[in-house]
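Omission of a single protein chain aside, the complex is shown with its protein chains in their original locations.
A and B label the chains in the order they appear, each numbered from 1.
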Amino acid sequence: MAGHDESETSGRKESEEIDVPIFSAENMQSNMKVIYYSRTFMSIIGGVIAGILGFTGLTGFVIYFLVMAITSIGLIAKTGFSIHSYFIGWSQIILDGFLGGLMSFVLFWTFAYDIVHIF
Amino acid sequence: MVTKSEEEQLNRLEAQVDNAGGGAWEYLCLVRKLKVRRPDKVLKHGLAILNDSKKRSALGTEEWTLCEQVAVAAMDCQSLDVAKDCIKVLRKRFPDSKRVGRLEGMLLEAKGLWAEAEKAYSSFLEDNPFDQVIHKRRVALAKAQGNITTAIECLNKYLDTFMADHDAWRELAEIYVSLQMYKQAAFCYEELILSQPTNPLHHLAYADVLYTIGGLENLQAAKKYYASTINLTGGKNRRALFGVCLCTSAIGQLSKGRNKEDKDSPELQSLAVAALEKDYKQRAPGKLPLLTSALKSLRVSS
């Protein structure tokens, strides 16, 4: 899964590890952008890979979930396992951009699959 | 705001450019992006590019951006001829551009022709009353002439419309402090804290103003803001540490007679003192006696 690291570079330190949450909206937004960016990127890559390997049916969607899970883990690892200093909650890092990437995934999956296996 | 990594990158590029290592254009782009003010370097390297016809044509349309940048830098360095040439080139290319008009106004300003500059700016504002840059230029103009009250007036008018512009609030706060109008300054700093609650500098400045106003309530608030500065900077800010000490002693003096209020955080001062001593021991051992005597005088009074 190349491109994994470069797609999630600009995560920034958000606030201190304190009980009153302080978030700077700007940094928050840039973090969200990074999430969307890496998700889209990974879904495209994952789609191409799934297509080339010739997965069909449910297997392909399983691959999508797998790719998203890997992305989430990558993002979490990037934050140094302290999500709360970068994001508001767990759901944000795991669920955001999940459905947005699906269409891209299907498109590239179909594309690669058709080119490699159908013709 | 310029982050630390960005500043490092800038300095690295600057050193590289200064040693003729190339990358002048990248450096200029970065200066522009970060909005830092290094007019001498910009003038030198920008002019070098502009005078080299090959490099200049390689820039394409960016040439004009560079022209503008160099013109502003030249005005900063008081090399008005260069600025004039740049503006002339730009005017030829963009005959009825407002942006060039703004530069011309700034040139008038740089020459010290205040009345003409003012006239130019007001005519721009008639065309487009929402040109934020022109509004700010007018404030700068008034300030340069020493008309502080006019500057305040202009800024207030500007902030009446663009009330989310925190840079303007900061400028106003600094002007008020310079005029010793601390109540007004405090309001401005509150506004700044609201818009950027994580910026320790605003907390620090607000605490300074509160301390200066004085009075038990304000002193206590000041101490709290010094504490929050310490919090936000991780205890690295010496001014805040000193501020805590000063506030504690002042509060002690004021509430000596009454003594009704138990101190909410008696430890803070001693911790601040310890942190200061440790810091001085590490960085400036020679000044340590000075520090201890100063702190002692504070502690005696409290």
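FYI, contacts are C-beta pairs under 8 Å (C-beta built on N, C-alpha and C of every residue); 3 or more make two chains touch, one makes a residue touch a chain.
Everything below uses one rule, namely that contacts and distances are computed from a predicted model.
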For the chain that's not shown, choose its UniProt protein name out of "Phosphatidylinositol glycan anchor biosynthesis class C", "Nicastrin", "ER membrane protein complex subunit 3" or "NEDD8-activating enzyme E1 regulatory subunit".
"ER membrane protein complex subunit 3"
Touching the left-out chain: which of B:Glu6, B:Glu174 or B:Glu190?
B:Glu190
Residues of chain B in contact with the chain that isn't shown?
128-130, 160-165, 187, 190-191, 193-195, 197, 221, 223-225, 227-228, 230-231, 234-235, 244, 264-265, 267-268, 271-272, 274-275, 278
Residues on chain A that touch the omitted chain in the whole complex?
18, 20, 25, 33, 36-37, 40-41, 43-44, 50-51, 54-58, 60-61, 100-101, 103-111, 113-115, 118-119
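Definition applied: only the chains that are shown with their structure count from here on.
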Approximately how many whole Å separate the CA-defined centres of chain A and chain B?
39
